[in-house]
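Pasting in a structure now, in structure tokens, and then I'll have a few things to ask.
Below, a portion of the complex is reproduced, with chain positions unchanged.
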Amino acid sequence: MNVADFIKAYESWCPADLALADDPVGLQIGSLNQEISRVLVTLDIREQTVAEAIAKDCQLILAKHPVIFRPLAGMTDADSQEAIVRELVQHDIAVYTCHTGIDILQGGLNDYFCELLDIKDVENFNDEGLGRIGNVEMQTVAQFSDKVKQGFGQERLRTVTYDHSLEQKISRVAICGGSGGNFWREAREAGADVYITADIYYHTAHDMLSSGLLAIDPGHYMERLFVPLVATKLREVTTLEVVASKENTNPFYDV
Amino acid sequence: MNVADFIKAYESWCPADLALADDPVGLQIGSLNQEISRVLVTLDIREQTVAEAIAKDCQLILAKHPVIFRPLAGMTDADSQEAIVRELVQHDIAVYTCHTGIDILQGGLNDYFCELLDIKDVENFNDEGLGRIGNVEMQTVAQFSDKVKQGFGQERLRTVTYDHSLEQKISRVAICGGSGGNFWREAREAGADVYITADIYYHTAHDMLSSGLLAIDPGHYMERLFVPLVATKLREVTTLEVVASKENTNPFYDV
């Protein structure tokens, strides 16, 4: 199977034109003619991910986050991003990135989150189709935070509530994987009591509260669920050997 | 004492032109001729802060964060920011904001942080003069994180390290109160082993690590130390009754 065949198979599930305009997606490194037999699925491509791909003899990495966010002015090892690309090129490892396409896809990452959290009656809450909104049984923020911890498999998360109280009742929930802070107004206008997203900015959190919106921030690394979702799918639509990355690329650690 | 006299006294310590260009600072609400006898010092002006000013009969609020970040297109209660301004105007409470002036000031907030953390040989690390860099005794990130928790009086904080390990040794520390993530390159170029700042973005944290820089993020609310620092100073330079805000305006709460 070559890279072109792989892309065709993947895009039969998640079409390339779903991603936001100007989003750097698709084949970023490599050649359409390259023969591949093993693909690594990962959220991020960091130094340890490249090492993992080499060690596990993967000829292609399928990543959610672009390996080239901004065009590269050079290809030296003095810039860490260029250094990562250099190493991939030198080991002839191709890279395909999904980014916002998989967020927008019906049945994609945001819908997978909704499923994990038992959110019902799910629909888009913004024009871009990046976020989702739906209903849960009436419960306290405390109860729903526990649900989120369980769903995302993490011990801690950050909340945005009045007076740090977790007793407020909620039943309508918006969610947007990754840094969705800028969409909070659309979430509120769609009726959300609480908004699950990451990288919420301090002053944005104030604005949310003033407008009556609570929030739960599990951290950007919530998106690691991209890996099992997409690995499973790839096994269905291709004959490649699919390797789910084992590297933890979360740069943050709470102490 | 009227507002004009108050401003004169305050600015004899922290001149108005220290703040970054285009930063919305100075008298944002009220009249220079207004007589005042009691001033509330606070990091943020939120709904509860306005209520506190009314309850404690303060005629002026001195805040670090602007109450008007962006010009207001109206003065209705449908917008939460406008609603806060409306209530202040209706209770004839004046507002003076410092914002980046107090960060840049020699002997201001960043220097106060350095003092609390026993950082020595302190100097600016960026052209704007917003951040500081200096030296501490060689120690592990774990040890220094404890120091930061103690200095800022908080139980938890977020770190950016390799493999979530806290054993790396550091001795050169940069610090920038508030959202200083965008200055990380200057911090690194000035030799920092670790950078203390808030609201660090996920992909920025990756870039820091790739370049060899660690980070400690105590949260934006680290800036609440503005209150004791400035309240103390105001008691020296004015005859006003100075009230240090007791409201917790941190929108975030980790659970």
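Read from first to last, the chains carry the letters A and B; within each, the first residue is number 1.
The definition used in the following text is that contacts are C-beta pairs under 8 Å (C-beta built on N, C-alpha and C of every residue); 3 or more make two chains touch, one makes a residue touch a chain.
As the structure is a prediction and not an experimental result, all values here were calculated from the model.
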Full complex, copies of the single sequence (shown: 2): 6
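One rule holds in what follows: only the chains that are shown with their structure count from here on.
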Distance between the centres, which are taken as Cα means, of chain B and chain A, whole angstrom: 32
Interfacial residue positions of chain A with respect to chain B in the complex: 44, 46-47, 65, 69, 80-81, 83-84, 142, 145, 156-161, 163-164, 166, 179, 198-203, 205-211, 217, 219-221, 248-255
